[in-house]
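Dropping a structure here in structure tokens format, bear with me for questions.
Of the protein chains in this complex, one is absent; all others appear in place.
On to chain A.
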Amino acid sequence: MSEFFQLIVSGLSTGSIYALAAVGFTLLWQASQTINFAQGEFVMLPAFLVLALSVKLGFPLWLAMPLAIILAVLILGVLFKRLVVEPMIKHGTLPLVIATIALGVLLKEMVKEFYSPLGQPFPSLFPQDVVTIFGAVISIPDIANFVIAMGAIVALQLFLGGTRTGRSMQATAQNPDVAQILGVDIKRMVLYTFMINGALAAIASILITPIYLAKFSNGETLGLIAFIAAIVGGFNQIRGALVGGLLIGIIDNLSATYVSAEYRQALPLILLIVIILIRPQGLLGTSEGRTV
């Protein structure tokens, strides 16, 4: 029983990090019909920004991490929108999707070429201690990751619902024509969305990389999981992406212990197939969320 509890907690922990990537994925889709297949690489890259700043340039870690988040907001947010999305979206969703796939490959190969093809150790923000709760041994990084990732998502929700800018962003996502005739600066709202995605990816990167090593190929699984989590949750809402992320985290952890570590990577895909078969609109999705 205590082992089960342990697995659930650590599943929620990784799941909440998956959710960060999935929420960003969903936001981009809502705001600009961008299906970002480079999302996994967006989570891979900021860890290398941290390493470049701290190991190569000698910045202390406490400075390197916030700087990396700011750089991610600029590169993965602003530059991504300006250089990839804006020129491609004119030609339709599919060319843009293909461009994001290409971008993913480019980022991966660049890190491999210019940083290192080998896994790099990545510092953890938290002591590797454990605490015992109800007989279950829970690691402090697990708790901290969960708190930070959930905190970021809750803060995002509060921003979107509780501020005028947030509500203008929602209006832009739900009905851009109306937002425009009311005088909302929709271009700026879409830009904010891209910047938020950059920040979410960077936070996810800093939290998840200590669990593995920083490696150019880290995005392959992460991107797939973010995509699946977003679809499982319903693709058009933040809560759905959150539930999808947490669910995959838990299933991932339980299956590695109770089923087989070999099938671990297949399970999110099986979950995707099952959900698409029995509930194509996703767990929390409505059959057609967008109004015209």
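What we mean here is this: a contact is a pair of C-beta atoms (placed from the backbone, for glycine too) under 8 Å apart; a residue touches a chain by one contact, two chains touch by 3 or more; residues count from 1.
Heads up, the rule we're going with is that contacts and distances are computed from a predicted model.
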Protein name as given in UniProt for the chain not displayed, "Aldehyde:ferredoxin oxidoreductase", "ABC transporter ATP-binding protein", "Cytochrome bc1 complex cytochrome b subunit" or "Tryptophan synthase alpha chain": "ABC transporter ATP-binding protein"
Touch with the omitted chain, as defined above, among A:Leu106, A:Val131 or A:Leu182: A:Leu182
Touching the absent chain when the full complex is considered, from A:Gln33, A:Gln174, A:Ser217 or A:Gln281: A:Gln174
Chain A, residues in touch with the chain not shown (by the definition above): 164, 167-168, 170-171, 174-175, 177-185, 291
